[in-house]
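Input: a single structure, listed below in structure tokens.
Excluded from the complex is one protein chain; the other protein chains are retained at their positions.
Entry: subunit A
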Amino acid sequence: MAPARSDRSPWNWLLLVPIVVPLLVPLYNRVEPTLFGWPFFYWVQLLFVGLGVLTTVLVYRATRRSPADRAAARAAVTRDTAARDTTARDTTDRDGGR
């Protein structure tokens, strides 16, 4: 069984910002100020893309595990791939997968 872990963190609340802001349509449904000829409505929504990236990056970096733990996860991928191939060699007839 997996050890008890938790995904909880106060940082997660930050994720609400890029969810709520793009849905507040009346705030940005306007032409002025324009940017390079783009009405506000259009360029600000592309700016929201950046807002989403910024907050998810912040939350990820603030809540990620120690380098050793992450290395263990990566090692597990390699280990499972090797084990999978061994199992396949042992148990499956070889002609099937081609």
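As a working rule, a residue touches a chain if its C-beta (ideal position, glycine included) is under 8 Å from a C-beta of that chain, and two chains touch if they have at least 3 such contacts; residues count from 1.
To be clear about the criterion, contacts and distances are computed from a predicted model.
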From the options "Manganese catalase family protein", "Anti-sigma-W factor RsiW", "Carbohydrate ABC transporter ATP-binding protein (CUT1 family)" or "Solute:Na+ symporter, SSS family", the chain left out of the display has the UniProt protein name "Solute:Na+ symporter, SSS family"
Absent-chain interface as seen on subunit A, which is shown:
1-7, 12, 15-19, 22-26, 29-31, 36-39, 41-42, 45-46, 48-49, 51-53, 55-57, 59-60, 64-65, 69-70, 72-77, 79-81, 84-85, 87-89, 92, 94, 96-98
